[in-house]
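Take a look at the structure set out below.
Only one protein chain is missing; all other protein chains are in place.
Note that the chains are named A, B and C in the order they appear, and that numbering of residues resets to 1 at the start of each chain.
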Amino acid sequence: MKKFMNSADDFLKESLQGFGAAHQDIVNCHYDPNFITRATPTKEGKVALISGGGSGHEPMHGGLVGYGMLDAACPGFVFSSPTPDQMLAAAEKVDSGAGVLFIVKNYSGDVMNFQMAAEMMQGPNESVLTNDDVAVEDSSFTTGRRGVAATVVVEKIVGSLAEHGGSLQECKALGDKVNKNSGSMGVAFSSCTVPAAGKPNFDIGDDEMEFGVGIHGEPGRRRDKMKSAQEITNELLEAINEDLKPEANEEILLFVNGMGGTPLTELYLIYDNAKNMLDKKNIKISRSLVGNYCTSLEMQGASITLTKLDEELLKHWDSSVHTAAMRWGV
Amino acid sequence: MKKFMNSADDFLKESLQGFGAAHQDIVNCHYDPNFITRATPTKEGKVALISGGGSGHEPMHGGLVGYGMLDAACPGFVFSSPTPDQMLAAAEKVDSGAGVLFIVKNYSGDVMNFQMAAEMMQGPNESVLTNDDVAVEDSSFTTGRRGVAATVVVEKIVGSLAEHGGSLQECKALGDKVNKNSGSMGVAFSSCTVPAAGKPNFDIGDDEMEFGVGIHGEPGRRRDKMKSAQEITNELLEAINEDLKPEANEEILLFVNGMGGTPLTELYLIYDNAKNMLDKKNIKISRSLVGNYCTSLEMQGASITLTKLDEELLKHWDSSVHTAAMRWGV
Amino acid sequence: MSVNFLIHSAKEIQAVIDANASEIEKLDQEIGDGDHIFNVQRGIKLVIELEAVIKDLPMSKALNQIAMKVLSGIGGSSGALFGTLFMTMAKGNDIDNGVDYKKAIEIFADGVEAVKQRGKADVGEKTMMDVLIPVSNCLKKGVEDNKDVKEILKEAIEVAEKAMFSTKDLLATKGRASFLGERAKGHIDPGARSSQLMIKTVCESVLNS
Partner (left out) sequence: MSVNFLIHSAKEIQAVIDANASEIEKLDQEIGDGDHIFNVQRGIKLVIELEAVIKDLPMSKALNQIAMKVLSGIGGSSGALFGTLFMTMAKGNDIDNGVDYKKAIEIFADGVEAVKQRGKADVGEKTMMDVLIPVSNCLKKGVEDNKDVKEILKEAIEVAEKAMFSTKDLLATKGRASFLGERAKGHIDPGARSSQLMIKTVCESVLNS
């Protein structure tokens, strides 16, 4: 394992410290229990947005704390969901009286820990569960689909509504809507290595890729032979389209997300190839996001997320945001 | 080789197309010869800033084109400097009469090609040569030091001066000053693979790192055994400090740059470790930048850049910028 | 069952889990995200570190401290589930006046029931419930049938082992492995394995005392 680290035990803490120090103007990091808040307190009457999850997906969620997005983020250990005490401490700090909206990716660990926090909480709270990953089937017999990169989109759009006075119920409803309007799928060329493990999560051949991979390096739909970028992109988009069924002339957000070890150049190439295919289907790319937002440590790979946009979503996507990882208009 | 690509020949073009399409609001991509300009023309009387270099270092330089930074960028083939016709075409497009400032990293290929363009050009022009890499010695017998990540800092600060009415001479002088005020050094854990080559540029053992590596995966000061992040950070900073000699209480910009394959979490950890050391020396971190800005394809590694800041530099660092890769205040 | 017994068991469990660490790690890498072993090891370590704090506390308080430590120190599915187990056990009726084996079995069964509620998983879904529920049933039945405690514990060890192996050929419908469909088959569930090892260790500890 080759990582910039001093010890597996201190990995998370030192990284958080660096993050906090580098972005003092935007965030405050708190320790024991660990959580990240905005540098300035939630303004009165504003719904507080709290997300969290295992670490290793940076900049999600800490890098999305700030004006127009999250009020707080709770980072767990690498790939382990955070614990109720983190969420409770964060909620206590950022709840300004208008209630707390938890944004939770659909993994049983995250769901159960956030649920326990919600049950223990005094004030009003709601949760949005993201489950945009079309790689896995959503049947009534399973826990359902995984929450992946669309969580970033949910946090941006709901963050804007909360900033502009949306109520707790309105924020929850919008979050559910964005989630329902989104589909994602990813592919990995290499594994990732959890610092405590010291060795890759899975083995993969020189000519193989994991198609439909999860953001923890979990196995996906199938192990496949390497293919051209256009073929991979087409297959990812087909899987998403099958689920999301965007109509011709429908406006979408095209979000090409890197898993951590794939350079920007390749992400833009995927964007180009995706545009080729979407153009052919007359699906209108109205907004774009390209970069490493929902990562899996140093995994080489990428995911594509499509979100169907209407006027409401467009407005909240475009509104100002000022976080460490996403910033515009301010 | 595992890359998102269709063919080595189309790699650059498709990536540029994706970049152009994803950031239509900021840039325009031109082909044959390839160059990137702002989406809006240079305002009259504003010095035009043009940079460029081999591809593979994205977001540098295309991602730095936009308000407050570059007017144009000329991407060469992967790791090959661009050619004079690209620079001439870019200059023709963005020169508004106040002259052109070329920002060139100190590699003989870049220097010669930009020189030829400058000689062929009609209008007034100047060049700033960046050579911030302290890994290699600067003796009168060599081509001098390499230009690396501080080029980003030069482009930000000179970009601001140009935006605010600086003359060609003033811009050149400020660029030289920022370059002189900066020192960088990097380390790599893995090699990078040029798409046309299809195999890694160098071999490196499981327990080795290349200390003082160049941004093309060129060999550095020495091949070393892996060390802890704090040790690596200390050694990088010592090398920089030896050269830059910042004084106690001097204000600096601390820039932790990823090489493409190292996740943000580790870059923040380096930031934390760097802060430990700089705090001890009473060097004041006034500004911070952490992220993948001057990369080497998918290489795992990072570099640290320190830039000594005075009031003038601070002002121009803080001023608004709106590019694909760096954005604030707007 | 005394607080001392809890601490002593935690130490024994630590040894057993450490000895089987690489196997458990591999199981969660194959069908999960690879963190289960670290979650469990971290949790046990934290509980053992509580020794000085809890050793003189009444049972309900000690269990509650353990529950909070597990809940706040582990994370992931197993943190929430094991936390729920201990939280529920801590609420057991009248436990500060001594916990005999019947009482112990009663509060354990209550705990398992709460875990089942929390995770909404039943037997056959390829989770730790495949071990916890049959073991809980076996223990309860043993008490009902007035069996000898040694007999009951020996049976529980066997039931746990069989149940653990049974997860191998199941499709997963809860937890991370549920995302895998057919690909989860052929792998033992990591939580089932760690639970089985813990149960075995505690039962043997009683048997050998």
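As a working rule, a contact is a pair of C-beta atoms (placed from the backbone, for glycine too) under 8 Å apart; a residue touches a chain by one contact, two chains touch by 3 or more.
Since this is a predicted model, take the numbers as computed values, not measurements.
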item: Which displayed chains the hidden chain touches across the whole complex; value: B
item: Residue of B:M1, B:A39, B:M116 or B:L314 touching the missing chain in the full complex; value: B:M116
item: Identified contact with the non-displayed chain, of B:G217, B:G258 or B:G291; value: B:G217
item: Hidden partner chain, touching residue among B:N6, B:T37, B:S51 or B:T83; value: B:T83
item: Chain not shown, touching residues in chain B; value: 33, 54, 76-86, 107-109, 112-113, 115-116, 133, 135-137, 141-143, 145-146, 194, 196-197, 201-202, 214, 216-219
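The rule is simple: only the chains that are shown with their structure count from here on.
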item: Those chains which touch chain C and also touch chain A; value: none
item: Label of the chain whose CA centroid is most distant from the centroid of chain C; value: B
item: For chain A paired with chain C, centre-to-centre distance based on mean C-alpha positions, whole Å; value: 32
item: Centroid spacing, where centroids are CA-atom means, of chain A and chain B in whole angstrom; value: 29
item: Centroid spacing, where centroids are CA-atom means, of chain B and chain C in whole angstrom; value: 54
